[in-house]
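Complex shown without one protein chain; remaining protein chains in place.
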Amino acid sequence: MNDTQHYATEVEFGDCDPAGIVYFPNYFRWMDAASRHYFRAYGLPEWRELTPHNGIIGTPLVDTQARFLRPARYGQRIEVRSRISEWRQKSFVMTHSVHRGDELLLECTEVRVFATRHPEDPERIKAVALPEALRALLPA
Amino acid sequence: MNDTQHYATEVEFGDCDPAGIVYFPNYFRWMDAASRHYFRAYGLPEWRELTPHNGIIGTPLVDTQARFLRPARYGQRIEVRSRISEWRQKSFVMTHSVHRGDELLLECTEVRVFATRHPEDPERIKAVALPEALRALLPA
Amino acid sequence: MNDTQHYATEVEFGDCDPAGIVYFPNYFRWMDAASRHYFRAYGLPEWRELTPHNGIIGTPLVDTQARFLRPARYGQRIEVRSRISEWRQKSFVMTHSVHRGDELLLECTEVRVFATRHPEDPERIKAVALPEALRALLPA
Partner (left out) sequence: MNDTQHYATEVEFGDCDPAGIVYFPNYFRWMDAASRHYFRAYGLPEWRELTPHNGIIGTPLVDTQARFLRPARYGQRIEVRSRISEWRQKSFVMTHSVHRGDELLLECTEVRVFATRHPEDPERIKAVALPEALRALLPA
């Protein structure tokens, strides 16, 4: 089973900084988009459609590590390749690489949780296990 | 010598996502701002004022690692505390922690370089050593 | 009664584009922040604290017009001056000007509504009148 999903976008003028290259927080925005597209590609509903059923509001990050290898400029097509490299009890490890044609621009590892609002404290969120029926849709 | 600088900001409505908490790429934006304020606090000129003299255009990231401990919501004051924890030949390690009052929200370690445009390839950037006169302004 | 509120911020490196000046959508972000600070300055609670009581989730825009007079660069302090220039049944007109010291950078007029989720269609929002008790806190 193919367990990698590809998300393509184009770097825009406004994504770049005065040095003329991508302002790096935008890579995290694109990898976050790639993460949502990953789950959608396997048939999971949007998080907001899940919320009334199991309380899940999204997959916030608990940890991320990224290595930036080459800069990119506006007008260039880039592709984020994403897969889940490890499943844990209430979290998972997502691995992304960002490419421009043959060139690797960035590697990133994220630890994310499926989160609900905390039942007792609206200021906090709570990690939960992904329901089995949804887990079954995703690569082993 | 005090070697930690503090950068305060307030989380705005538009910094938060449909889960009602800070959309995480914004933390990287704030830590990047904190990094610029760090150098300004010790008297370094803006990067664009340095460019005509030594070609430096900024301090792009080559590596970052972040741990997210608690979410934040709009209307809350947060503070980024930043210091340079290690100097290398052409790079340095910047350590940030993000606080909301007494609570630690986030810890992050960044490896950054002082960069100029690459002399032969406008698509690339090149790491350079910080000129001694500027290095002397910063904590040992 | 003073009916203008001031919101100050500093233009950051990442707020600027490859032309070295503020990427214009950021002005709308800052004016939106200024709008929230306006209501907070007169004692209104955060929108999310209002939601359980009267359903209000925020003040989305229905119309905006802006004139850009001068560019700004990173490291510069700017100030947004905001007031409500007209009250209508279920909407209001907010007028902003953005200044850098003595210089006017931008003028903007926004029409906003107090919005709740639409009772029948989660895809839509619904304009409502601001409850009298809250309206009384604001300048006539």
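Order of writing sets the labels: A, B and C. Residues in every chain begin at 1.
Methods note: a residue touches a chain if its C-beta (ideal position, glycine included) is under 8 Å from a C-beta of that chain, and two chains touch if they have at least 3 such contacts.
Here the structure is a predicted model, which is why all the values come from computation and not from measurement.
Contacts of the undisplayed chain with the visible chains, over the whole complex, involve A, B, C.
Panel shows subunit A; residues 10, 12-14, 20, 29, 32-33, 36, 40, 46-48, 58, 73-75 of it touch the chain omitted from the view.
Where subunit C meets the omitted chain, the residues involved are 17-19, 21, 23-26, 28-29, 32, 47-48, 57-58, 60-68, 70-71, 73, 115, 123-125.
Although one chain is not displayed, its contacts with subunit B can still be listed: residues 13-14, 16-18, 20, 23, 25, 74.
Criterion: only the chains that are shown with their structure count from here on.
In this assembly, the C-alpha centroid of subunit A lies 31 Å from the C-alpha centroid of subunit C. If each chain is reduced to the centroid of its CA atoms, subunit A and subunit B end up 23 Å from each other. The geometric centre of subunit B is 28 Å away from that of subunit C, both derived from CA atoms. The set of subunit A residues touching two or more other chains comprises 17-18, 23, 25.
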